[in-house]
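Sharing a structure here in structure tokens format.
Just one protein chain is left out here, and the rest sit where they should.
The letters A and B name the chains in turn, as written, and every chain counts its residues from 1.
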Amino acid sequence: MSFTLLLIQTLNGLQLGVLLFLIAAGLTLVFGVMDFINLAHGVQYMLGAYLAVAFYGIVDNFFIALVLALLASLAFGLLLEFLVFRHLYGRDHLDQLMATFGIILFLNHGVRELWGAAPLSLPVPDALSGAVRLMPGMLYPVWRIVIIAAGFGVAAGLYLLVTYTRIGMLVRAGASNARMVSALGVNIELLFMIVFGFGTMLAGFSGIMIAPILSVEPGMGDNILILAFVVIVIGGIGSIRGAFIAALMIGLVDTLGRSFSVDILRLVMAPSPARMVGPAIASMLIYVLMAVVLYVRPSGLFPARGR
Amino acid sequence: MSGATITASQTVPAPRLAREIIRPALIFIALALVPLLAKLLSAQYLLDLGSRVMIFAVAAVALDLIVGYCGLVSLGHAGFIGLGAYAVGILSAEGFGDALISLPVAVGASMLFALATGLICLRTRGVYFIMITLAFGQMIYFIATSLALYGGDNGLTIASRNTIVGLPLIKTDLALYYMIFLFLLGTYLFCRALVSSRFGRVLRGGKVNAIRISTIGFDIKRYQLVAYVISGGLAGLSGFLLANSTEFVSPAYMSWQRSGELIVMVIFGGVGTLDGAIIGSAAYLLSEAWLSGLIENWKVVFGPILVMVVLFARGGLIGISAKLWRPQS
Partner (left out) sequence: MINLKLTAAVAALLGMGAGLGLSSAQAQDHLKVGLIATLSGPPAVLGQQMRNGFTLAVKTLGGKLGGKDVDVSVADDELKPDQAVSKVKELIDRDKVDFVVGPIFSNVAAAIMKPVTESNVILISPNAGTSTFAGKDCNPNFFVTSYQNDQVHEVLGQYAQDSGLKKVIIVVPNYQAGKDAAAGFKHKFTGEIVDEMYVPLGQLDYSAELTKIAAASPDAIFAFLPGGMGVNFVKQYRQAGLADKITFLSAFTVDESTLPAQQDAALGMYGGSNWAPNLDNPQNKAFVDAYIKEYNAVPASYAFQAYDAALLIDSAVKEVKGNLADKNALHAALKKADFKSLRGNFKFNTNNYPIQDFYLVKVAKRPDGKFETEIVKKVFSNYGDTYAKDCPMK
């Protein structure tokens, strides 16, 4: 376990964290502002990836496909908002769970009807397909750097938007007392629609950005959804800052756990049981982390005020 | 949780008689008659379907106990089912194939796990509770997949169903069916009694306003913990039944998707009604069996149905039936 290796694995962990943040950002925003459990976030992520693949097939240019897929994601999100979500604001969380679960079933199987069950793929755009040398024999793809940049961009953008703009102010006010904001003459329904549409677009965006390194397949959003929930719960629901820090924590814990659990266990036990126990512990680590954080801080690390 | 939960009992002041006696009685009579129906149609597999419905109904009723009466939504209940099932599987592999041993172990282990995790989980509320129960469910799932000695993720075949006091009483599917039936009936009556007792009133009070209940002098967390442990134990019972019915145990029984399905069953039927959980389980599994026979990609249809139930039928199927007989409310 050399120092360089530890350093690179730490970088890998941070990168996974940023990736998770990208997915979780929209979820925590919608959840925090509208007190809405949107299980469908994962399938919206999936849909973004599928739309990008579909548009890429037509226009053969990644960036045009990206823009088109984003717009389509937004349109679809607004349609969903109009048909379903709008009627569920202020309803019990259980109702939201079941309705969005229904949407998961519909979309997971809907994309299969449209695009088939076989995994699809989206190539990395040519201009960004290069790689930098990180250590002898190991290249670091430029696209991953783009993803990291996108993650930081989204984090900074959201932070500025929520903290310094009028709409951000309304979002914060709406989160703590929607009725009061509405009484002050603000169209809260419109506000919620905008936030929801934006959240959907963020989900779609993360799906598009990650598609070139992952398999695009039905159900690809299900496990991601769970990870995203873990992130926002550790961070404190509704807190962008919390989600960012929690995502980095999970990325680090997961990556370092996978890389070194066996080596560390070998210090205290024989190699063969270490090989058995290590990976099992590594898979559980993020859940252990979540349980510990919630035990110590039952509302996450950075609970949003006023709830 | 906001106060927006609208259960059938709140919207519809239906006669208690209908709600608490006739409706459940009809459900259980219908369930008791399934073997007859299977015989008449010479459709033996209906027995299996019915058993499956009742097994999940046990778990769904257990879940409704904490969802409907404490406002605690657990996304880790499949973990208890798996724990109960693995108790049967492992004991049977080690030569203990009698229900006198496996049943107490299945239920006891689940209750113990519920106690240990409940102490931690109950520090949180709302969505945090959902997620922390998920975390424990996932941990036990990963432990099961790494149990190489007992098949790991390939699962474990059970040589034969449990004996009862040394006798092969549940050898036939029919006997097993009625054993499951009795356990479901017992579970239902037990939970019914529990929620209408003083204990249950404290739980319900705590769900509506925890602060008020605490002010009166009840330690609401302790009450909730007891309910959580009971619920876990009953889910373990469901696992015991599932293992005996499929004669096979697998980590797949503990996946979080399964926990999600249980929640859907409870909501589908009607939260906070107990018998709604039975109806929900039946409706979920029967529509699954029915739709999947009609269209391969049946979930494309089933998904929107769930959405519609939420949008247009508050209070689940129980809510619909309540509205049907009291349209003016």
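In the analysis below, contacts are C-beta pairs under 8 Å (C-beta built on N, C-alpha and C of every residue); 3 or more make two chains touch, one makes a residue touch a chain.
Since the model is a prediction, treat every value here as computed from it, not as a measurement.
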| item | value |
| --- | --- |
| Displayed chains contacted by the hidden chain, counting the whole assembly | A, B |
| Contact partner of the left-out chain, one of B:183, B:253 or B:268 | B:253 |
| Contact with the hidden chain (one of A:118, A:156, A:190 or A:269) | A:118 |
| Touch criterion as defined above, residue of A:224, A:245, A:265 or A:289 at the omitted chain | A:224 |
| Identified contact with the non-displayed chain, of A:90, A:125, A:168 or A:279 | A:279 |
| Residues from chain A at the interface with the omitted partner, ascending | 2, 5, 8-9, 12-13, 15-16, 19, 109, 112, 116-121, 124, 131, 135-141, 143-144, 212-220, 223-224, 255-256, 258-259, 275, 278-280, 282-283 |
| Positions on chain B where the hidden chain makes contact | 14-15, 18, 22-23, 26-27, 30, 34, 37-38, 41, 43-46, 48-50, 52, 145-146, 148, 151-155, 157, 242, 246-248, 250, 252-253, 258, 279, 282-283, 286-287, 289-290, 292-293, 296-297, 299, 317, 321, 324-325 |
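Everything that follows uses one rule, which is that only the chains that are shown with their structure count from here on.
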| item | value |
| --- | --- |
| Distance from chain B to chain A - Cα centre to Cα centre, in angstrom | 31 |
| In the complex with chain B, residue positions of chain A that touch it | 31, 35, 37, 84, 87-88, 90-95, 97-99, 101-110, 112-113, 222, 226, 229-230, 233, 237, 276-277, 279-280, 283-284, 287-288, 290-291, 294-295, 298-300 |
| Interfacial residue positions of chain B with respect to chain A in the complex | 1-2, 4-6, 67, 73, 120, 123-128, 131-132, 134-136, 138-139, 142-143, 145-146, 148, 256-257, 260, 263-264, 267-268, 271, 297, 299-300, 302-307, 309-311, 314 |
